[in-house]
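After this line comes subunit A, so read on.
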Amino acid sequence: MIWNNWIPLLVVLSSLLPGLVIFTLSEKQWRVRTFLNIFGAVAKLGLVGWMLWGVYHEQHFETRLALLPDLDLVLRAGPLALFFVSLSTLLWLVTTVYAIGYLEHSPHRSRFFGFFSLCVTATVGVALAGNLITFLLFYELLTLSTYPLIVHRGTEEARKAGQSYLTYTILGGALLLFGTVWLYSLVGTLEFTPRGFLSQVDAQHHPTLIIIFVLLIGGLGVKAALIPFNGWLPKAMVAPAPVSALLHAVAVVKAGAFGIIRVVYDVFGIDFAASLGVTAPLAWLAAATIIYGSLRALFQDDLKRRLAYSTISQVSYIALGVAIAGPLASIGGVVHLVHQGVMKITLFFCAGNLAETLGVHKISEMNGVGRRMPWTMAAFTIGAFGMIGAPPVAGFISKWYIGLGALEVDQGWVLLVLAGSSLLNAAYFLPILHAAWFRKPPEKWPHEHDFGRHETSLALLIPPLITASLALLAGVLAMLPFSPLEWAKLISVREFYTP
Partner candidate 1 sequence: MGAQLIQVDWAVVLIMLPLSAAMLGFLLPGMARNIGLLAALLILFTVVGLGWQLTQTGVYSHVAGGWLAPLGIQLHADGFSLLMLATSAIVGVAVSIYSTGYFKAADDQRFWPTWLLLWAALNALFLAADVFNLYVTLELLGLSAVTLASLTGSKDSVSAAMRYLLSTLLGSLAFLLGIGLLYHQYGSVDIAILSERVNDSTVSWAALGLITAGLALKTALFPFHFWLPPAHASAPAPVSALLSALVVKASFYILLRLWLGLFDFQQDSTVANMLGILGATAVLWGSIQALRQIRLKMLVAYSTVAQIGYLFLAFPLAQTGGNRVWYAVAYLMLSHALAKAAMFLVAGNMMLFGGHDRIVNLDRVVQRLPVTVAAFGLAGVSIMGLPPSGGFIAKWLLLEAALAQGHWGIAGIMMLGGILAAAYVFKVLGYAFIPSPVPHQAVSVPARMQWMALLLATLAIMAGFVAQPLMQLIGIGALFDSTGSMP
Partner candidate 2 sequence: MEAVGLWQSAFDLMLGFSLFGLAWRMLFCADLFKSIVLFITFGLLMAIAWVRLEAPDVALAEATIGAGLTGALLMSAFAKLRTLDNSLKSGQPLLPRPRLHVINFWIALLFTVLLTGGLAYAVLSLPSHSPGLSDAVMSQLDSSGVTHPVTAVLLNFRGYDTLLEMAVLLLSIQSVWSMAGMSDAGEVHTSPVLNVLIQLLSPVLILVSAYLLWVGAHAPGGAFQAGSILGAAGVLLVLSGRPLFNLKKSWLIRLMLVAGPAAFIALATLTLINEGQLLKYPVANAANYILLLETLATVSIGTTLLALFVGSQTEAVQQDQSHQ
Partner candidate 3 sequence: MSMLFFYALIGVGLFTLGLLALVVQPHLLQKILALNVMGSGVFLLLVALGGRSQPVVDVVPQAMVITGIVVAVSATAMALTLMLNLSRSSPGAQLPEDQSADS
C-alpha cells in the first residue's frame, strides 16, 4: 500500500497541474481548457472516492515531504480532512460547469480558470494539511489565488474590493503565522493529532497558550467572517457569481471555519481547550456573529449582499457547534460545513442565473421570477428552506444536533440563539420566496437574455439543480452510511472525543 502515500499529493496535483497548464493556454483554446478542467475535477473526485472508502476501512493516506530541517509538509487524509475534501471536490466540479456557462463570452477566461484551479488546490491542501505549517501554507495560497478572482472584472470597484479583502486576510494570515510560530517555538511540534497535542504542556505556559489560541482563532476568524473581521465579505460580492459561490460555499469562508475546527480539536483538543476556558468566549462570539449577520441581511436589497450576510451568520454555526464543546454539538457543527456548502452554493448559483438571464440583481426586482424561471427558483426555495432550518432539508439536521448538543452540556442559551436566528432567517428569506412565486412579474425584465428552449442555459441550470438535490438528500437520507451526518459522527468518534 506504499502508493497510498502519494494519493493525497495526487489529489492536490490534480487541480494544480491543470491550473498551471490553463494559464498558458490562449483564449481560443477553450476546448482544451474545458477538458482539463473537467478532467482534473473528475480525477480528483475519483481519488477522493477511493480515499473515502479506504479511510472508512481504516487505511492511512499520508504524503510527507521535507520542508524545513525538522518540519515536514504533511498531507494526510483523515476522516475530517476527507469530509472537507469531498465537499470541495464535488462542488468544484459543479462550479466549474457553472462557470463555463456563466463566463461563456467574457474575456480572460484562461486566467480565470487558472486561478480557479489554484483556489481549489489551496482548499484541498487546507483540508488535507496534516500539520499547522502545511495548513498555513495552503491557507495563504488560498488568499493569493482568490485575489485575482475578486478583481477579475478589472473595475475600480473590483480593485477596492480586492484591496479590502487583502487587508483583512493578510492581517489574518499574519496573526495565524505569529501564533503558529509561537506555538512551534513553545512545544516543537505542529502535527495535527486527534484530541490535540497540547494537554501535556506545563501549566506555567497556559496563559501563553490562551494568547496563542486567540491569535490562531483571530487569524482564522478573518476568513470565517466572525465579527469583527467580516467587512471584506459583502464587498467581495463584486466578483463574478461562480467566484462568490466558491468564496462562500467551498473555499475561503470554509477554510476559515475548517481551521477553527482543526485548532480546537486537533491542536488544543476540545477538553483541554475547554479547561483553558477559551471555548466559551468563542461560542459567544459565534452566537453574536450569527445574530449580527442575520440582522444585517434583513436590510439588504441587493440579493448577493443579503446572501453574503446570510453566509456570515450561517458559517458561524460551525464555530458555534465546535465551541459548545459537546459531542453532539460538534457533530452538528462539523456536518454544517457540508450542509451550508451545498445550500449556499445553490443560492448563489440561482442569484447568478437571475443576474445573467434577466439582469435581476435586487430583491425588489424579483417579483414573479418564479414564473419566468421555475426551475431556478425551485432550487432557490430548497436552499432557502435549508437555511431557515426547515425539515427535511439538510440545514435542519445541523441545527438539531447543535441544539441537542447544547442541551447535553447545559448551554440552554444556545437554543435561544438558534431560535432567534431561524426566525430572522425566515424573515429575510420568506419575503423573497413570496415575491418570486406569488407576485406578478413586471412587463419587462431589466436585462433579459434569450437562451432558447430552457429558462436559461443548461450549464447554468443544471448545477443549482444538482446542489439543491444534494441539500435535500443530505437531509432526507441522513441516516444512511456515507451521508454527511454519519461521516460527521465517524469523525467525532475517531478524532474528537475519547469514546
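Selection rule: all candidates are chains of the complex that A comes from, given by their letters.
Operating definition for what follows: contacts are C-beta pairs under 8 Å (C-beta built on N, C-alpha and C of every residue); 3 or more make two chains touch, one makes a residue touch a chain; residues count from 1.
Keep in mind that this is a model prediction, so the values were computed, not measured.
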item: Touching partner of subunit A in this complex, picked from 1, 2 or 3; value: 1
item: Complex contacts: residues of subunit A adjacent to candidate 1; value: 23, 65-69, 107-108, 111, 133, 136-137, 140-141, 143-144, 147-148, 151-152, 154-156, 158-159, 162-163, 166-167, 170-171, 173-174, 177-178, 181-182, 184-185
